[in-house]
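Okay, here's the structure, questions in a sec.
All protein chains of the complex are present and in place, except for one that has been dropped.
Going by the order they are written in, the chains are A and B; count residues from 1 in each one.
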Amino acid sequence: MFKRLGEVGAAVAITVDGKPIRARVGDTVAVALLAAGIDHCRTTPVTGAPRAPYCLMGVCFDCLVTVDGVGSRQGCLVPVRDGMKIETQQGKREAGR
Amino acid sequence: MRTADVVVIGGGIHGCSTALHLALRGLKPILVEKDYAGRHASGVNAGGVRQLARDLAEIPLSISSMDLWEKIEDLVGDDCGFTNNGTVLVAENDEELASFRARVDDLRMRGYTHEELIGRDELKRLVPAVSDHCPGGVVSRRDGAADPFRTTQAFRKRAIERGAEVIEGVTVTGLARVGDVWRVETSAGPIEAPKVVNAAGAWADRIAAMLGEPVPLTVVAPMLMVTSRLPAFIDPVVILRGRKLSFKQLDNGTVVIGGGHLAVPYRDRNETVIDWTKLAISARTVWELFPAMRIATIVRAWAGIEAYMPDGIPVVGPSATSEGVYHQFGFSTHGFQLGPGTGAMMAELVATGATNVPIDGLGIERFGTLKPG
Partner (left out) sequence: MNASYDVIVVGAGPAGLAAASVTARAGLSTLLLDENPGVGGQIYRGITSTPVSNRAILGEDYWVGTALAADAKTSGAEIVNGATVWSLDPERLVGVSIAGQARLIQAKRVIVATGSQERPFPIPGWTLPGVMTGGAAQTALKAYGMVPDGHTVLAGSGPLLWLLAAQLLRARVKLDAILDTTPRLNWVRALVGLPDFLLSPYFGKGLKLLREVRGKVPIFHAAHIEAVGTDRLTEVVFDGRRLPADLLLLHQGVVPNVNLAMAAGVAHEWNERQLCFQPVLDADFGSSVPGIAVAGDGAGIGGATAAAERGRIAGFAAVRALRPEASVPDTQALRQKLQREEMGRAFLDWLYRPAESFRRPTGDTVACRCEEVTAEQVRVTARMGCEGPNQMKAFLRCGMGPCQGRLCGLTVTELIAAEREVSPAEVGYYRLRPPVKPITLGELASLPIAEAERKAVER
């Protein structure tokens, strides 16, 4: 869906559902997922429909992911960090999993 | 001039229920509501349908109400989202559990069996997610929860279908005896009726004052907050005694957290201001009782404006000064469950002059010694 104009910025190693992904310093989680070609980051709690980041500006809450065990974080507002563990969210995935 | 058999002031669950039950008795009520039905406490409360832990004076009303809740769909044509997975009062230590035991024993002696003492094992069975420090509690198994706005709207709708008139966005500005009827002045013109029911919630003291019957009503706004949808993990409603908490998960997965921490109410502006420092205390309580909730996200907090009486129980019964006027307000943050039964009782009282449901101790005359103001 997206590609980088150039390979700027140092690499950051994160995992998405356990799989290693190379992000860049300065990326947010949502952008790292888009750059890695991950085509959805969650399914909805109501019908289970797949969703991907929509607005990238903190408004839509479609980029909700679990970051280091904390569910429903806005991926577009969380900068990546080395070793960060991202999990895509399936439906009502939050506390009490 | 509009006329009716009864003017009901206030479109909360109590006013709507009373209007419905009056209509069911063949009377013609007009309900006057200043905003819209369910705008305040009745539409935005925690939805608890609880007989558990009630004041002795309220228990007969509460039990009669429960009978109606269990056939709510027959009554109003909507299941109101009512579920009955019980309410559990959790003891956080042995001293609390001992006091609960004394209460349950006392109720048994009075012939009430709806409250049942439970130990650690039964508590864990009913509420597996509860923290291990809790030694037991009390359960009322017929209790449950319902959708407050939907319930209030269902009563309103059914009342209209059965012949009640509901006028919304209209304020009562005066109340005076004219011959043998009451003349209710409103922002949409006067209405005359032989009987009036004051179910005006947080504004009911103003109606009472029009009758020369001041009451020491405090305007409060208990706060609630709700999480985003979580996987199902708890069935009953959980409440505490030592700390303020009510906790329930709805069918849609969201968890509603309340318990009586208060927002700042502005009743003339229909506004409340959330006090986050108190909700933070709620958050800590939840965290300690249900550790898994720590990472749940809070998506909304709100508060509904309602009336609180000095003794924490409602004002139900005839006016002490004005024949033909009845009071039904001051439910002191726990009136939702009482709505169906109190409406039925009130309709009976208005229509026949008497009721089979005991309401001793709830009359307005109990404030008679207080000075006006």
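Simple rule for what comes next: a residue touches a chain if its C-beta (ideal position, glycine included) is under 8 Å from a C-beta of that chain, and two chains touch if they have at least 3 such contacts.
Since the model is a prediction, treat every value here as computed from it, not as a measurement.
Taking the full assembly into account, the omitted chain touches A, B. Only one residue in the set B:133, B:177, B:243 or B:300 touches the chain that does not appear here, and it is B:300.
In the full complex, the hidden chain is touched by subunit B at residues 36, 38, 43, 147, 149-150, 153, 218-220, 227-228, 252, 262, 264-265, 271, 273-281, 283-284, 286-287, 293-302. Seen from subunit A, the chain kept out of the figure touches residues 1-6, 8-9, 24, 26-28, 31, 34-35, 39-40, 44, 46-47, 49-62, 64, 70, 72, 77, 79.
Following the convention adopted for this analysis, only the chains that are shown with their structure count from here on.
Remark: subunit A and subunit B have CA centroids separated by 44 Å (rounded to whole angstrom).
Of all residues in subunit B, those touching subunit A in their complex are 129, 227-231, 233, 253, 292-297. Subunit A meets subunit B in the complex at residues 45-46, 69-72, 91-97.
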